[in-house]
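Questions regarding the structure given below will be posed in turn.
Subset of chains shown; positions unchanged.
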């Protein structure tokens, strides 16, 4: 059994917390073929690094991120810093032959993301970006039904990601609060998960058209106009966009952090030529499914509850319950299994870069108020 | 108590059926201040007219629509013919001083609709267009919560209207099948209800941007491109569009008749500055409601079931059950009450014309692939 | 086409209102083979009778119920008086050869009910009792799936009927308020619908065991003990009971009028040897259905929305919406069709008497705190 030591860079924040849980749970929950060790945590200063190591159960700590590159006993580098810091660490780690896991977004800068993807391609190591929702068993089940033809061809995707953080008065702070400081806005932050899932299931998006909005902070009642948002250099907190897929499918997307009563609601429905599926993260064990092949008087949306017949469902009994930590652990297990088998992990850096291209196109479309081709947005 | 005699034009079709039920139920279900009589039915030929009168309980019949104009004992003319025939009958009836109810769409021809609105304005009689879904108690409750400030300012509307008729192989026939014959496509047919509800709740839409599609009839697997649809002069059977409202709110709309497992699913959710509401026609007694004023640990979407405290709920006990016929009857009651009180019914012809302008803008946007101003679409 | 004149006895109350709507809608909504006329309404005094006739659209009125017996032009007698008055009118009407529809409960007195059943048997006319929920298309669909073997053998039935009338402070008044005055309590009033549906689907109940409670009116916080309830001669406002069916199935039942947030919630789930069904009156177009024959990874509760493939669904499009009035009309259509075809209507007086026997056994069990055989409860 391969022994793999993990180092986490930026382990003291929200994603450091989630990944620490994920690395603790992953090896117990299902076999990966490797023995994993939570070896080293990197944080901004020694005290924060020490406290993080103690709090989240890492063996050692450092405030010098280059340690994870230079130390021979580190096999995996897990980068959960703010996005602006991803590239430097990732490229160095790839050059040093480490397997690299990067939290999403891979980078808010397309050129930088492309550079990372190129470096990853060259390196030959295993690389993956943290689009964790893909690794919920429900999503993998839907993916399988598309791949094996059960659902037929995707026709129309409609998704939204709703939160109530901003309407409850919880404003962003630190690097998340400011576009110039590397904040993503709702499209880049939570909308990116929608884009990843849409492309995962229905193939690449080629054109988008968006309405991007920021709420008027002064009055607290309505949206700023597009021009007011741009003039104020504000982050978007609500957006709608439409997408056209390479396959001919069409999609509609929405996101906002002003949705009272909605808690982290990542939702989509997808109509295909042979059936319909619906998924709601708040009820993540359930796939709603209608199949055209059912008799007309028995046809309708079924609630399939994940069970032992579904991939990556690691409990011995259906309905036992999957949480956020489970998806985090499952994505890490896939990453580890790719290392063990000399395989390829997904989504890799190139695929994650494509998500950023769509985001970029959405933002440009929001500014210019016209359709934007995804491949043309790099100029 | 005023006695009012009703004539129905085109009473033998689907809407003739629904309205016949509505006119039978309306006076029993709630007081309107008038005594109503199902007096006269008009159909294309005498035999069809006679059979319709017998089947749906109308006193008399004729195959000459001008009878409803010339007969002095007709007070109300209810026009449920195919849309292309609305204008002629309506304008004549208005001129004769009859109160006129027209099924939606008022007309698929904007110029004609505008002419009807103008005639209605001049006439001084009561006129209304059949956007029946507005008259579900749930919708009136949501409207009231917007008007009285409970919900605050509308921010984001997302709605869809899904059917499975086409994916089940039930193709359109007759005038409904063909654009040149007056068929509406999904945007004009069912999408129009979404537009009406969105404007009813959040005010007028000023700009739209659409993707309009028709399914490839040959292969049955994917959508035609926009150009293929236009070249084939086909009716749209799926569409997505975004709208910007005068108020600053934004909206996302979708409709398709290729949604397996969905049966007449008119659905929307609307985020406002003080709360969120959600409505699903399949569960039409329920308003889902979240209020920002609730304590944080008790906040969430409530399922309010319509009861005696809600307008137009005519049962003595909450949860007794509202069906399609109820909304049909309620809209007719409102029409009759406007007649009795010399009031104004809604939506009137001008308001219904505005819905058609939005539809027209959606179709132009789908063709041109750009944002279209609603007020500019008349050229 | 047969012409049938209807007289309604007690037409001014809640059920008079509902049945007036039902008689108005029934002939328009679907063909019954008869021409129906709302001929005569009977109420306690002339003024009330006159007002009811005008309000609900009956041709004539009287305050002498014997008119419905003696008049030759009355074909159907619809009895919607308080239950204590049912027997006298029904037995006279049967003797006069009228077809008789009686609202449930047929009678709160078992001996009287049995006498009515016997008279009905002798008469040879069509007789039916108003268990309207059976006639929701969803219920008929479930019944069909049991009859044709789709669901296999019923194993476990669990149902409840919840209202919030009492907890909202809406207390019963008039004859409904008092046991000695003929009030039914929750078991007899709303629980009876549960019993009827359970027996309709799973066959006769042979033994019951109940907890019957009344809420303490003084304190408003807890239930009285059984003894306190009996001593106070109070009507039950909450009850639980278990039933054993002739078939070997078992059942669990609950009802209360102290359920905050519940509006007329008639709900059950039924597990069978080949599948499960679930029904909720608040979502009455939906049958939730799981079939054991589905592949294990696609198995789950489907939401089948009633459509043209289901019996008594009279709309041309699935999901069009069924309300309380629809079920009322459908049961009357079945009654009329039985008259036209010289057939048998259901549930007839004997079947309705069996429901009363179960109710009686439940009440005795609640008093005695032991299992009570349904056939032994007559002593």
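Going in written order, the chains are labelled A, B and C, and every chain counts its residues from 1.
Note that a residue touches a chain if its C-beta (ideal position, glycine included) is under 8 Å from a C-beta of that chain, and two chains touch if they have at least 3 such contacts.
None of the values given here were measured: they were computed from a predicted structure.
Of the identical chains making up the complex in this file, 3 are positioned in the shown model, whereas the full set numbers 4.
In the analysis below, only the chains that are shown with their structure count from here on.
Taking the mean of C-alpha positions as each chain's centre, the chain lying farthest from the centre of chain A is C.
With centres taken as mean Cα positions, chain C sits 53 Å from chain A. The centroid of the Cα atoms in chain B and the matching centroid in chain C are 35 Å apart.
In chain B, the positions touching at least two other chains are 164, 261-262. Residues of chain A that touch chain B in their complex: 152-153, 155-156, 158, 160, 162, 164, 167-168, 209, 211, 213, 215, 220-223, 225, 238, 240-242, 244, 247-252, 254, 256, 258-262, 271-276, 290-292, 296, 299-301, 369-371. Chain C makes touch with chain B in their complex at residues 14, 17, 20-21, 24-25, 27-29, 31, 55-57, 163-165, 261-265, 281-286, 303, 305-307, 315-327.
The residues of chain A lying in touch with chain C in their complex are 141, 286, 289-291, 294, 296-305, 307, 309-310.
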